[in-house]
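Each remark here refers to the structure printed beneath this line.
A protein chain is absent from this complex, but the other protein chains hold their places.
So that you can tell them apart, the chains are marked A, B and C in the order they are listed, and the count of residues begins at 1 in each.
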Amino acid sequence: MRKGRIEAFSDGVFAIAITLLVLTIPEPRNYHHLTNALTDQWPAYAAYVVSFAVIGIMWLNHHTVFDHFQRIDRNLVYLNLALLATVVLLPYPTRVFGEALQRGEGERVAAVFYSIVMTGNAVAWAGLWLYGSSRRRLLGGDFPEEQRRTATVMFTFGTLIYLATIVVGILNAYVCLAVHGALAVYYALDPLSRWVSRLTE
Amino acid sequence: MRKGRIEAFSDGVFAIAITLLVLTIPEPRNYHHLTNALTDQWPAYAAYVVSFAVIGIMWLNHHTVFDHFQRIDRNLVYLNLALLATVVLLPYPTRVFGEALQRGEGERVAAVFYSIVMTGNAVAWAGLWLYGSSRRRLLGGDFPEEQRRTATVMFTFGTLIYLATIVVGILNAYVCLAVHGALAVYYALDPLSRWVSRLTE
Amino acid sequence: MRKGRIEAFSDGVFAIAITLLVLTIPEPRNYHHLTNALTDQWPAYAAYVVSFAVIGIMWLNHHTVFDHFQRIDRNLVYLNLALLATVVLLPYPTRVFGEALQRGEGERVAAVFYSIVMTGNAVAWAGLWLYGSSRRRLLGGDFPEEQRRTATVMFTFGTLIYLATIVVGILNAYVCLAVHGALAVYYALDPLSRWVSRLTE
Partner (left out) sequence: MRKGRIEAFSDGVFAIAITLLVLTIPEPRNYHHLTNALTDQWPAYAAYVVSFAVIGIMWLNHHTVFDHFQRIDRNLVYLNLALLATVVLLPYPTRVFGEALQRGEGERVAAVFYSIVMTGNAVAWAGLWLYGSSRRRLLGGDFPEEQRRTATVMFTFGTLIYLATIVVGILNAYVCLAVHGALAVYYALDPLSRWVSRLTE
């Protein structure tokens, strides 16, 4: 199994999952008052935007991480499949979240459900990184030891942050959705590289 | 992030979004009078054809623009994700448009909705170009300065044209759909290259 | 536009369209008598198999044809988009065909509808070939003139054969589906290469 092939397969899955997000927006319920019907489903658009950002930025960071691996092995392929299983699932809680907010029923349950899937995703990320980096198993020789430790802290910390979003979901569904959007933006800033460059100054 | 990878990911998203357009055509309502049921939904076919042309030609022009960028950076990747978010969304207003025209309910609202999404798409295009070209940030050294200015005018102008389609939608939904088809054909003629070659004569 | 890119995009569209065929099989209507519900929808499976063969073999022949083109131009890209528009549409008449046969309502209308879409596909193929091959516009220098004429006859003849399937659909829907399956198998035998090799013996 060459590295390029697992990356291409992952890219394909990311691209398809992100595109299937459009199916999370439900058919308008009423064409007679279509303006109302379309504006009433703003939560579905909001959930679409957040999940689009989540998957898009995750795709980007997937590359960064795999660029650090000098080689891959069969176990990494399985851990990557587990990660992809959480990515592929994401349109489902996205749909449920948007629908619950629109109906005004079960909003916090939907927020918790979304946060649980995102926590599963964070755990898969941490597992992937820990497997590949512990004892520098798959890392290239020029990957700085300091960066390895920082990244390990970050990925472990990430699972705790996503666990915390479950609590946020119990309290308020709208805040929970906003937090997930904010976390996506945070990861977009490539914190790994920033922290490392600060450390290596 | 290599340029080839962002292009491959974008190609994948374009290919999936264009293929999902088939899901915008609703199940026939009546199999007993199937001929009527199938011909009655001609608006769904028309919306399918227009959106297919829009995405197909946009895919083509995406290549032309990225060929002009000598390199890419992380910001461009985010602007590209924003652009893709509007492309991925397009099957949704396509479906609503076809359905509204077939029902004879909410046609102009659906036309305005479609035009708003297309305007968002035009804004994303303009943002992508302005970011990459202003102060020649990502352009190759051999890209003529004159062409840069022409393209900037065109992309800015494009957002105004799509804003105008919103007004057309308020007036007449059928004309609005035809205008979107005509604009796709116009962009198919590769106006950028034509204008430039006229200027450089 | 490099040839490799248009081929990759087409491959992607073929792969997605063929995979979306699974969505043409409807949810079983009755879980209490699930065996009956599943066997009653054999027409949906039959339509799935025929369309799977049609798209799969078309993907294969797409490569053969593009291998003969030494270069591509913008017009060919548009003709290829028109061809892909008929491929992407195919899951829709497939679904209608299977559903009509299962209900025993509108079978022949559905057969004619399927045949019309396939005829559109054959016309798109003929257009693509005629554009690329007439006056040897895009053909490589080593492509034998004799083969060019044979292929032109075949592609033109193909549109007539698919027109004939419309007539078959008017007469009998089941025969029509079988004929589409048989035609797919016929094209799988790579008739182009066979005819040519017979001619060049």
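In this text, a residue touches a chain if its C-beta (ideal position, glycine included) is under 8 Å from a C-beta of that chain, and two chains touch if they have at least 3 such contacts.
Not measured: the values here are computed from a predicted model.
Student: I'd like to know which visible chains would be in contact with the absent chain if the whole complex were considered.
Tutor: Touch partners of the hidden chain, whole complex considered, are A, C.
Student: Which candidate, C:38, C:116 or C:130, sits in contact with the chain we can't see?
Tutor: Of the listed residues, the one touching the omitted chain is C:38.
Student: Among A:28, A:91 or A:169, choose the residue that contacts the chain missing from this document, as touch is defined above.
Tutor: Candidates A:28, A:91 or A:169; residue touching the omitted chain: A:91.
Student: Could you pull out which residues of chain A are in touch with the chain that's been left out?
Tutor: Its contact residues with the unshown chain are 1, 5, 8-9, 12-13, 16-17, 20, 23, 74, 77-78, 81, 84-85, 88-92, 95-96, 99-100, 103, 105-106, 109-110, 113.
Student: Spell out the interface residues on chain C facing the chain that's missing from view.
Tutor: 8, 11-12, 14-16, 18-23, 25, 27-28, 31-35, 37-38, 48-49, 52-53, 56-57, 59-60, 63, 188, 190
Please note the rule applied: only the chains that are shown with their structure count from here on.
Student: Would you mind checking which chain's mean C-alpha position lies nearest the centre of all protein C-alpha atoms?
Tutor: If one averages C-alpha positions chain by chain, the most central is B.
Student: If chain B and chain C share one sequence, what is the angle of the rotation that overlays their CA atoms, in steps of 5 degrees?
Tutor: Rounded to the nearest 5 degrees, it is 90.
Student: Averaged over CA atoms, how far is the centre of chain A from the centre of chain C? Could you give it in whole Å?
Tutor: That gives a centre separation of 38 Å.
Student: Enumerate the residues of chain A that touch no fewer than two other chains.
Tutor: Residues 16.
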